[in-house]
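Left out: one protein chain. Kept in place: all the others.
Each chain gets a letter, A and B, in the order it is written, and its residues are counted from 1.
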Amino acid sequence: MLWLFTVVIAVLAGIVAVTALAIVVVRLSRRRRQRTLARLAAQPRRALLAFVAENGEEGGDELVAIPDDAWRAAEPHALALLGKLRGEAHLGLVSVFLRRGAARTALGRLRSRSRVRRARAAQVLGDLELRRAVPELCRLLTDRHAEVRVVAVRALGRIGDPSAAWRIIAALDRSDPVPSLLATHTLVQLGPEAEVTLSAALDHPQARVRAVCLDALGLLGAAGSVKRIARVLSDDTYLDVRVSAATTLGKLGTRSALEPLSQALRGSRPTPLRAAAARALGDLGAAAAVPALVEVLGDDAYQVAHEAAHALRRLGPAGIDALREVVDGEEAERSGAHTRFSGAAAHAREALAMAEVLRGERVGAAA
Amino acid sequence: MSTILLVEDDPDIRHLVAYKLAKGGLTVIGVADGVSALREARAHPPDLVLLDVRMPRMSGIEVCRELRAGPLTADVPIILLTARARPQDLEQGYAAGATDYVVKPFSPRELLERVEAALARVAG
Partner (left out) sequence: MSEGIVREILRGTDLAIFGYFVALNSSYLVLMVMAGLEFARHLRRVPFAGADDMFRSPLTLPVSVIVPAHNEGASIVAAVQAMTALRYPRYEVVVVDDGSSDDTFEQLRAHFDLVEVPRVVPSEVPYRSQVLSVHVARANPQTLTVVRKTNGGKADALNVGINLARHPLVCMVDADSVLDPDALLSVAKPFGDDPLRVAACGGVVRIANGCRVVGGRVVDVRMPRQWLVRVQVVEYLRAFLMGRTGWSRLGGLVVISGAFGVFRRDLVVAVGGLDPETIGEDAELVVRLHHHLRETRRHDYRVIFVAEPVSWSEAPASLRVLGRQRRRWHRGIAEILGKHRRMILNPRYGRIGLLALPYYVLFELLAPFVELAAVVLLPLGLWIGAVDVGFAWRFVLVAYGYGLLVSLVSLFIEEVSFHRYPRWSDMARGVAAAVLENFGYRQILAVWQIAGVLGAVRGRQAVWGAMQRQGFGGDVDSPEMVGAGRG
């Protein structure tokens, strides 16, 4: 028995020593690698800076001629710069990448067996905003791994080719969909040309697709779709979709949205929808919404009353006056100083105070 | 020769902008955060301040307000560099006393033009 212990102790001591040594070795080798990289990258980084500062007019050949190992060392900086530039400087830097064969390599790697390599390649193609990579990136939207699909969606957004819209929508309609907010953002990046596709997808059987398309239409300012969206608001079977429709109508800001939104504010509707409708009426900016909002100020549901009060605040003078009226009416009624404000007046007071502060912020800062 | 105080925490952008402005014949003093920027601006009032909005220690908006409040720097043109250009962001910046805006990602040429235009307005 004891000999076993002795052996174990010896083995343990050995492993402890090896681990301690490994810490030292890892640190030494990392430092050496970093020094080498820094040395290699120094010259290319200077050249890069000069190149983009001159809007990519001079020094391109010099960058293309940089040996591969030195370029690899400087590549993270170059990619980082890419995201911070636009105009000729950006185009110039992209052309350097293309002339160095970065696009070809990345396109090839999109079919790599390693998911990390596929994702990295998609990221690079997005950074380069390479239009001809769109079909290949769309193919990646059905990749087996969620993380690859996510990078592909982001890359497609950077590139901004509206023809990708329906493929992105399709990527939402699966059991493990791409994240909704990411898809929305990407669809918005595709620009107004994607509107037709988005509007058509409002009849999609998958609720998630409808919600995303609504959000994207709102951010794109697709005023032409108001009628269709109003129909979704009143008829859709999914609450989340109807909430999205209300929010979108608020963003689009046309008068024809007033009626359907006021309908959605009615007491029989679910609370989240009513809150969204109240908020949207505030976004809409139509003074005609004031009576409907005042009516729900005293609502039992906190969210509804809260949103209504702040919507009134955002409606400007007409809304503010209505809020003040509610507070004044209450104050006149109160007999003692200690009675609490009712729900409606409390929410109105809060909104008025916020309006005061926000006004002060503008005036004070401008002075 | 005009002196520009450049306040930007991202070293890539700081180097790039400094390089570009120096090429354009301007003297550039680069700092990485708002506190150092205020110290520098009070010690040596620059001819123009290029200010990143989101920085550690103090936001660009706060620095902007402080500069406007200081007697030596109250009239210095201030150009904000920002990644966010929603109307309310711009409004906040102008309210704090900014002269102009450059949105990131930016074009170095455009940046130099804006800087030169702002300097010319003061001189003229």
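Heads up, the rule we're going with is that contacts are C-beta pairs under 8 Å (C-beta built on N, C-alpha and C of every residue); 3 or more make two chains touch, one makes a residue touch a chain.
Quick caveat: nothing in here was measured; it's all calculated off a predicted structure.
Asker: If I consider the whole complex, including the chain that's not displayed, which of B:33, B:100 or B:116 touches that chain?
Answerer: B:33
Asker: Taking the entire complex into account, which one of A:37, A:182, A:200 or A:286 touches the absent chain?
Answerer: Touching the chain that is not displayed is residue A:182.
Asker: Which candidate, A:45, A:274 or A:306, sits in contact with the chain we can't see?
Answerer: That would be A:306, which touches the missing chain.
Asker: Taking the full complex into account, find the residue in A:85, A:150, A:289 or A:312 that is in contact with the omitted chain.
Answerer: A:150
Asker: So which bits of chain B touch the chain we can't see?
Answerer: That gives, for chain B, the contact residues 33, 35, 54-59, 65, 83-84, 86.
Asker: Residues of chain A in contact with the chain that isn't shown?
Answerer: Given the touch definition above, chain A has residues 1-2, 5-6, 8-9, 12-13, 15-16, 19-20, 22-23, 26-27, 30, 76, 83, 116, 119-120, 122-123, 146-147, 150-151, 154, 177, 179-182, 184-185, 215, 219, 302-303, 305-306, 343, 346-347, 349-350, 353-354, 357-358, 360-361, 364-365 touching the missing chain.
Here is the rule we use: only the chains that are shown with their structure count from here on.
Asker: Take the average of all CA coordinates in chain A, do the same for chain B, and state the distance between these two points in whole angstrom.
Answerer: Between these chains, centre-to-centre, one finds 28 Å.
Asker: So in the complex, the part of chain B that touches chain A is made up of which residues?
Answerer: Listed in rising order, the residues of chain B that touch chain A are 10, 12-13, 15-16, 19-20, 23, 65, 91-92, 94-97, 104-110.
Asker: Over in the complex, which chain A residues touch chain B? Could you list them?
Answerer: By the definition above, chain A touches chain B via 49-50, 52-55, 77, 80-81, 83-90, 361-362, 365-366.
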